[in-house]
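Only one structure is covered here, and it is reproduced in the block below.
One protein chain omitted, others in place.
Up next is chain A:
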Amino acid sequence: MFDKKHIPHLLMVFPFLALFAVFFLYPIASGFVYSFYDWNATTTSRFVGLANYQRIIHSRDFSKAMWNLGTYIVITVPVGIAAAFCLALLVDSFKGFWQNFFRGIFFMPVVLPMFLAATIWRWIYTPNIGLLNTIRGLFGLPSVQFLNDTSTMLYSLIAVDVWVSAGFNMVIILAGMKNIPKDYYEAARLDGASKLQEIVYITIPMLYPVLFFVTTYGVISALQVFDKPWLLTGSSFSQYGGRQNALLFPVMDMMGRGFGELKFGQAAAYGFILTIVIVAVTAVMFALRKKGSQP
């Protein structure tokens, strides 16, 4: 099986596989071990079994973070993808220069690093002097504390999220649209189909795999949302999550336990709980997809 002739091949893959093993496989394994220890980097560690997991699941922060996450995903993913789909249709209806122009402009927010998008929006939301409140003022509307009023906080985050992600998803959906054979539309037009009928009966079904990808990807990244709410609510380990933890999310909670309270065992356990949630959600989505795609 092993042969001298394999040596050059193995030498070439070695750097990648070595780094992969050290900085991916080993951390996963060691994290799994840490998650069973009461370990805070200074005192000696103590085996505590499943206590870390229990402590997290029964904590109020965890249920709050999970509730926020659920609400956030249920709104942000469908709205974001519907917006991206409409943008893709809009851009697709332009030709040549203008198509590239609008695609570029709509994509612009994606180019900004996430931390920047969040900081710009933080100031746009500022009470009294912020851009949004200034505009409200022009119409005689009272100032809103977008990031400090528990009834608006989540929607403020969702607006930033849709603003950023719509352009990203639009590009993927647009690429999918280009792959739909033109004959279908021509045939439909000959049969007297309206534009709306073309979209419902040709574009959407043909885009099914792309839309599925965008949805799955959107859900998985939304499950791990961190930068945006972190920066919108204070950006420090002592202050995050906002008023009444209305913008507390699981990864933030994990980071807070790890680096704020130095409970690394709990933080490691948190990572595994999140992974289980993510794997479960993804599995459900794939199961639903199989059902849906079979006639």
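By our rule, contacts are C-beta pairs under 8 Å (C-beta built on N, C-alpha and C of every residue); 3 or more make two chains touch, one makes a residue touch a chain; residues count from 1.
One rule holds for everything that comes next: contacts and distances are computed from a predicted model.
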| item | value |
| --- | --- |
| Protein name as given in UniProt for the chain not displayed, "Urea amidolyase", "Carbohydrate ABC transporter permease", "Aminotransferase class I/II-fold pyridoxal phosphate-dependent enzyme" or "Dihydroorotase" | "Carbohydrate ABC transporter permease" |
| For chain A, residues in touch with the removed chain | 1-2, 6, 8-10, 12-13, 15-17, 19-20, 22-28, 30-31, 34, 41, 87, 90-91, 93-94, 100, 102-117, 119-124, 126, 129-131, 134-135, 163, 167-168, 171-172, 174-176, 179, 186, 189-190, 210, 213-214, 217, 220, 223-224, 226-227, 231, 234-236, 239, 250-251, 254-255, 258-259, 264, 267-268, 270-272, 274-275, 278-279, 282 |
